[in-house]
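As you look at this complex, bear in mind that one protein chain is not there, while each of the others sits in place.
Now for chain A:
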Amino acid sequence: MFKPNDLILRTTTSLIAFILLGFAVYLLLAGHNSPGGGFVGGLMTASAIVLMNMAYGMETVNKILPINYRTLIPIGLLIAVATGIGSFVFDVPFLSHTFGHFTLPIFGEVELATAMLFDLGVYVTVLGVTMTIILTIANDQEDGLEGNEIGEDSDS
């Protein structure tokens, strides 16, 4: 059986994937003040996971990250909607955001905005969407023939 030697790919992936993931988190957190945001952050995270999938194969990655990406879509949407509904508690219109400056133990004075929570919802949704689409289509290559065979068997 032919097995390609992809040692270089795997080695670099383990490095690059974490850089990508870190960059993705940076993009998400920095979005309010510099270029970035939930959308790009989500896509970047998805790219890192796709890269890992390509290097190690889907089964391995599934063991490391046992996530059902489809469930991320409603979770992300729920977060986004919840930030909107949260504004009703303070008797302001839907999706009204606010922000404030706080002094935290380690980080010192930081600015926290409720819009970040909304962005988090966008991040989770985009990650779920991208991974669902890519994995579904990619998996279809392997299952396709099998599915047809099963169909034919049941027909006969």
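Definition applied: a residue touches a chain if its C-beta (ideal position, glycine included) is under 8 Å from a C-beta of that chain, and two chains touch if they have at least 3 such contacts; residues count from 1.
FYI, contacts and distances are computed from a predicted model.
*Asks:* Out of "2-oxoisovalerate dehydrogenase subunit alpha", "Cytochrome C", "Na(+)/H(+) antiporter subunit A" or "Light-independent protochlorophyllide reductase subunit B", flag the one the UniProt entry gives for the chain missing from this complex.
*Replies:* "Na(+)/H(+) antiporter subunit A"
*Asks:* Across the whole complex, list the residues on chain A that are touched by the chain not included here.
*Replies:* So the residues of chain A touching the missing chain come out as 27, 31-40, 43-44, 46-47, 50, 70, 73-74, 76-77, 80-81, 84, 94-95, 97-99, 111, 113, 115, 118-119, 121-122, 125-126, 128-130, 132-134, 136-138, 140-141, 143-144, 147-148, 150-152, 154-155.
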